[in-house]
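Structure first, then comments.
Missing here: one protein chain of the complex. Every other protein chain is in place.
Going in written order, the chains are labelled A and B, and every chain counts its residues from 1.
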Amino acid sequence: MSLILENIDHVVNGATHIEGVNMELAPGSFNVLLGRTLAGKTTLMRLMAGLEVPTRGRIMMDGRDVTGVSVRRRNVSMVYQQFINYPALSVFENIASPLRLAKVASADIDRRVRETAEMLRIDHLLDRFPLELSGGQQQRTAMGRALVKEADVILFDEPLVNLDYKLREELRDELRTLFSERHCIAVYATTEPGEALALGGNTAVLHEGRLLQYGPTEEVYHRPQDILAAEMFSEPPINIVDGRITGREVHLDGGIQFPLNDDLRPLGEGDFRFGIRASHIALHPQAADDLSLEMRVDLAELSGSETFLHVHNERFEMTVLLEGVHEFDPDDPVTLYVPTHKVYAFDRQGGVVHIPAHLGGL
Amino acid sequence: MNKVYDNKAWLLILPMLALVAFSAIIPLMTVVNYSVQDVFDANTRFFTGTEWFVQMLNDPTLQSALLRQFAFSLTVLCIQVPLGIGIALLMPKKGWQASAVLILVTLPLLIPWNVVGSIWQIFTRGDIGLMGWGLRELGYEYNITRSAVDAWGTIIIMDVWHWTPLIALLCYSGLRSIPEAYYQAARIDRASRWAVFRFIQLPKLTNVLVIGVLLRFMHSFMIYAEPFVLTGGGPGSSTTFLSQSLTTMAIGQQDLGPSAAFSLIYFLIILLVSWVFYTAIMNMQKDKEGGA
Partner (left out) sequence: MAEITLRQLAHSYLPSPSGPEDYAIREMDHVWHQGGAYALLGPSGCGKSTLLNIISGLLEPSSGEVLFDGERVNSLPPEQRNIAQVFQFPVVYDTMTVFDNLAFPLRNAGMGETQIREKVLEVADVLELTPQLKRKAKNLTADEKQKVSMGRGLVREDVSAILFDEPLTVIDPQLKWKLRRKLKEIHRRFNITMVYVTHDQLEASTFADKIAVMYQGQVVQFGTPRELYERPAHTFVGYFIGSPGMNLLDISVKDDQVRCGEVVIPVAPKMRDMIARSSSDNIRLGIRPDFVEVFETAEEDSLAVDVVNAQDLGTYSILTLALGDVTLKARIDEDQVTPKGKAYIRFPQGRLGVYIDEYRVETDHE
């Protein structure tokens, strides 16, 4: 069961919510929609479900055009942010409800509901009512209802956002295992890059209604196609510095320069924007050709075993992720080392022109 | 682009459509029919066009009734809205008291309208009515059949008693929907009671109040049973409102043509005022949103 979105546009009251989206979701795949709030994730999922009809474009399920088909006749289920359950029905009845509507035999209903509940670890709560349960348990009930239907497409709209941090971690792990054995297509919307990485599968980065990049999660993360995709999909944000390549050197904004290395030589001369990840910058040189930067500390955020260092010079700001606990006071000077072989390069319009060699090059 | 929707749902509306057609649309068309013709009997009818409309608009009886009607609606609105808000603010929000007060407040709304008129009519009688007798004992010569002031005062009080609960209920539900955090923040900001009302409660009540005022206006403009039972339109014609004039004309005098014409004018006035009010409020809200 594959799902294809072809040239989807969606305009509501004159405002363009989705523009030119083309996506092909393979059967059994787990897909993450990553983007800020209002990037269009929910709208896109509603279009996939059939709750809304796109202004232009086609949606195909298994080769059939289902663009105008109402949601009732598509085999989809959806899990929402706000644990939505039928308050007057017990957990058992909640999970059983789609099966009862489909007139499945009672014995089958019983078996399938218990199986699903066991998988989600709520089998001991089947007689309780949703409002008596904790947030995590309510959301599992909602997920049970979505899963028991064995729909072709299951959509998750930021389902874990109202849960505790730790609970979120646990449920995320469970979701991964749950879906590794299924043949349905799962689509999961989130605003957190960390969550996308943790879930794996494929990621589609959305921004202001447009699809920036879609592919296997690690691929999209390590090999972004443009600056926007790199920025949207990194936590902490990737550091971008403007610069120019001349004959022998790379000049960065602020009078910093380093000799042109073999990696960047093929780019030729011109204006570029260079990107370096926060975690690659270090307090000590790692290689002989590391670029040293004299910066001033804005703030050091300590977190367990890592330090997020916010620094700036007169021209630009950077965020650095350091291992270990390093205490700095604001305005302290600090020297940072940037490995020049791990630098990304983008042209002035934002398109990627160079990806570090150790990630496979462009 | 194929938009395929399930259209079977439209069929479910047919029964209701038929009902509305019978009870509203066809009678309305009949009225329109009468308003443009002079009907003597089943066989003799002349097309008169706008003649009845013009005549009605220039009729002094109707004009004074119209003025009285506006005065009445405005007065009751000015009293009912603040009073309703005030009551809503005082109503308890939790516990058995909340339910008890809710029921007490709602009671006046449940009484059939002509019964309301009867209740107050007896209430105001000088011999057996509590209020009538009480006022006379206090020295005031209270008589609604002789004094226009007394009649007006009583009608207004009656309407306020009858309909303020509607505004109170609407505001109560509006107030209940304000999250507790707003009140907590106001306490921490050391806001006075008045500031809390002005900056937290009133803004959140605007939507509810629009509905309330619209409903009350339309209703008070059409009022018939209560004042008719209470005062019969008297003394003289001091409390004769539009609906009563219309009824007298249509049923009493059997002037179907003019009364049909006037019904339509009546309908259009209400529509016009409501529309103006609603658009004004919506525009005011939009300005607030667009402000930079």
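Throughout what follows, a residue touches a chain if its C-beta (ideal position, glycine included) is under 8 Å from a C-beta of that chain, and two chains touch if they have at least 3 such contacts.
The shown structure was predicted, so the numbers you read here are calculated from the model rather than taken from an experiment.
The chain omitted from view is touched by exactly one of B:Phe70, B:Tyr182, B:Phe197 or B:Phe277, namely B:Tyr182.
Touch with the chain omitted from the figure is made, among A:Lys166, A:Arg248 or A:His284, by A:Lys166. For the chain missing from the display, the contacting residue among A:Met61, A:Ile227 or A:Leu321 is A:Leu321, taking the whole complex into account. For the chain left out of this panel, the touching residue among A:Asn7, A:Asn22 or A:Ser134 is A:Ser134. For subunit B, the list of residues touching the undisplayed chain reads 179, 181-182, 184-185, 187-192, 195, 199-200, 203, 288-289, 291-292. For subunit A, the residues touching the absent chain in the complete assembly are 36-37, 134-135, 164-167, 169, 191-194, 197-198, 200, 218, 221-222, 234-237, 277, 279, 298-299, 301-305, 308, 310, 319, 321, 325, 330.
Definition applied: only the chains that are shown with their structure count from here on.
The mean-CA centres of subunit A and subunit B are about 55 angstrom from one another, to the nearest whole unit.
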